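The complex appears here minus one protein chain, its other protein chains still in place.
A and B label the chains in the order they appear, each numbered from 1.
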Amino acid sequence: MAQAAAISRAQGERGAVRGGGLARRRARIAFLLCLPLIVLVLALVIYPAFYSLHLATLNKSMTRFVGLANFAFLFKRETFWMVVRQSMIFAVSAVIFKALIGFVLAHLIHRLPDKGQRKWRGMLLVPWVIPPAMSTLIWWWMYEPSYSALNWLLAGMGFAPVPWLGDPYWARFAVILVNVWYGAPFFMIMYLAALKSVPAELYESAEIDGANAWQKLIYVTLPMLRNIIAVTVLFSLIVTFANFDIVRILTAGGPRDMTHVFATWAFKLGIESNDIPLGACVSLFMFPILGIAAVFILRDVHRRSRELAGVAA
Amino acid sequence: MTKWHLSRRGLLVGASSAAIAGSVYGRARGAYAAGKLSVGFWDHWVPGANDTLTRLCREWAAKERVDLTIDYIPSQGNKLLLTIAAEAQARSGHDILAMNTWLPGSHAERLEPVDDVMGEVLAKNGPTNPVVEYLGKPDGHWRAVPATPGSQMKGPASRIDLLKQHAGIDILAMYPPDGPATPAAEQWTWDALLAAAEKCHKAGFPFGIGLGTTSDSVDTWGSLFHAFGARLVDEKGDIVVRSDATRAALDFAKRLAAFLPADAIAWDDGSNNRWLISGKGALIFNPPSAWAVAKRDAPQVAEKVWHHPAPKGPNGRFGPYLPYYWAIWSFSPNKSAAKSLLAHLSTREAAEQLVAASQGYDIPGYLSFNDFKTWNEEGPPKGTLRHYPPTKDQILSIAAAPAPHKIAEQIYNQATITKMIARIVQGGDSIDKAIAWAESELEGFMRG
Partner (left out) sequence: MSRLEVAARGAGKVASGDLRRQRRWALWSAYACLGLFCVLFLAPPIYALVTSLKTSQEIAALEGNPWLVRDPTLANYAALLGSSTFLRFFWNSAKVAVIVVAVTMVIATLAAFSLARMRFFGSTVLATGVFLTYLIPETLLFIPLFQIFTWLRDLTGIEFINRWWILCIVYPTLTVPFCTWILIGYFSSIPKELDEAAIVDGASTLQLLLKVFLPVALPGLIAATIFAFTVSWAQFLYPLAFTTSLDQLVLPVGIVTNLIKGDVFNWGQIMAGALLTAAPPVLLYAFLMDYYIAGLTAGATKG
């Protein structure tokens, strides 16, 4: 049995052919099984993306081809660079906090006796389960200048009311807060599962070597979790970077455009100001930034997976 | 709020289903000789106002035998804007869509010219006010028919008691409930408003004038600019924002902003309504939807609200007017039915009913329609809307005029005016720096 398994694994790994016809037929079936996925992605994601590339090269009324003139125009606008900066700040800080909080929560839950873990996990995952458009509405109501329940609490503690959505810096904080609230549970669940899969022996041998809690974290936990951390951070970076709902419902990009991210600004330019090519340009700008990040992280992940697979074999 | 669909089943009472099944197409043809029509109207802020419009349309559809579908599309969250943009791109969708302010101009090439309808309508109703014509005739042709629902004045609505008690202004003496404006109304200038704003701010009841990027704020400060003679772009398309008039307007705005709520810069169209209804505010700039809702939710506030014209500035008394239109897409398959419906909705009787249903919120664009009884009778307090419709001493204005339409649309949508003020007030920019920023924005709008 083990030998057969080893052979099939080798087959899988090298993509080698054991008796040409059978493997080629299997390859064809494999391809056919993937076909719906490929067609879906090509027709509804890749093709429209290229079409918007085409749109980005047209003039405002979409009658002439102007090449890269729209991009040149964008690069000269102060607001554009502000949006770039803001999107990055938003994405990076939100992801860092989500990862940190998720990590801390995962540890705390992991410490509990197994029976008790379930209900904490359940309660803490709720923010992620509520549709984000709905939870943003709830937060909007909590931030509402005249009626803010949060300000009421602050007033009870002796603080002045905070202009959550009125002051640009508070507005940025408010948006990030909602995003962190929404996304942290996802990280928590991922890290919790990953923590469970770290073999207890590693911790024990670390203890025997005299490691304290902090050292165990750094030398045992983090390396074992490196892959999952990379993957969740990447996924979250992408999704947060392209976020539309939260900013749109809470601030619509204001005040003074200081909470605009790519998606909302593209929407404002493209749809609300009737300049679709320019809107397409702004959206497209997201892609290279994300692509570079994705390439690096995934390459790292892939390398590690192959290492692990090699080790396991 | 309803979506109403006149279905085949409704009309063909008594027809057997077998007969229908057998000759559906033939039946449909006979029952709907004039075909199908799909309309997207603006979803009214005043509770219940949509129903009258539905009824008027249904009457027309029954008479003309048209299979009519009506959708009510809100402007909140830019849903209406999205719909218009999407249909323009796809060249498909409704036959008629409500469009406001700069939209007929910006989509002019895709809209069916309605000079024929307007010819008849103007002959019966008389001329429209200048803003309606300016925005509805962007290229010499009427591209849309002025609509009653949604057309509004963005003038002030004040708390009679608070203004008298804290600012010493007797608004009823200036704009009495049973007569035209008195000579005392000459005192109602922007400077007077500034002084009153300061006093009310000190007393804890600030004026609620938004400095945000939605149309309520843009219209208000746009009329301030006009009152000072400040323009951003002139008729020829030249950038003229750098001028003494602009500096004067911005300086005034800076002084006034000091007495407005701290987060006014983040206000949307609903914020000033909430401000007034909560009882915290002494004055807002807004048409009567806030008052109409207050009647239901905070009657003790509603009965002290008075609507009146905007203040006078060095360049005159400019009243912000925002017109709505009904436009027919050029790709519509049933233009003749569409035009017929719009003509039906533009009669005096229709307008009167719509204004009554909106509790006086709507102000039709035809000058002869500005004398409906509704405005004199609405209350409490009775007469609060008497001075809401445009008066002869006001010049109706729209923010960003007189710039060419496509540029003005950008100025309006990107809220360049309020953003300039916000830069000074919150961002600490000097007036000249803000003007320089505006210049660079305006250059951007010149893109073809």
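Just so it is clear, a contact is a pair of C-beta atoms (placed from the backbone, for glycine too) under 8 Å apart; a residue touches a chain by one contact, two chains touch by 3 or more.
Predicted model, so just to flag it, every value in this text is computed and none were measured.
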Identified contact with the non-displayed chain, of A:Phe71, A:Phe173 or A:Phe235: A:Phe235
Contact residue for the chain not shown (choose from A:Ala94, A:Leu124, A:Met258 or A:Leu278): A:Leu124
Residue touching the undisplayed chain, where the options are A:Val41, A:Leu68, A:Ile89 or A:Ile218: A:Val41
Touching residue (missing chain; options B:Ser92, B:Thr182 or B:Ser336): B:Ser92
Contact set of chain A toward the excluded chain (per top definition): 1, 4-5, 8-9, 12, 15, 26-31, 33-34, 36-38, 40-41, 43-49, 51-52, 55, 101, 104-105, 108-109, 111-112, 118, 120-127, 129-135, 137-139, 141-142, 146-147, 149, 152, 181, 184-186, 189-190, 192-194, 197, 204, 207-208, 210, 212, 227-228, 231-232, 235, 238-239, 242, 244-245, 249, 262-263, 266-267, 270, 276, 279-280, 283-284, 286-287, 290-291, 294, 298, 301-302, 304-305
Positions on chain B contacted by the hidden chain, ascending: 1-3, 40, 43, 45, 47, 69, 71-77, 79, 82-83, 86, 89-93, 269-270, 273-274, 277-280, 289-290, 293, 296-298
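Everything that follows uses one rule, which is that only the chains that are shown with their structure count from here on.
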Whole-Å gap separating chain A and chain B, where each centre is the average of the chain's CA atoms: 41
Chain A-facing residues of chain B, complex: 78, 81-82, 85, 89, 106-107, 212-213, 261-266, 268, 271, 274-275, 278, 280, 409-410, 413-414, 419, 422-423, 426-427, 437, 440, 444, 447-448
Residue ranges of chain A in contact with chain B within the complex: 59-61, 73, 77-78, 144-147, 163, 165-168, 171, 251-257, 268, 271-276, 278
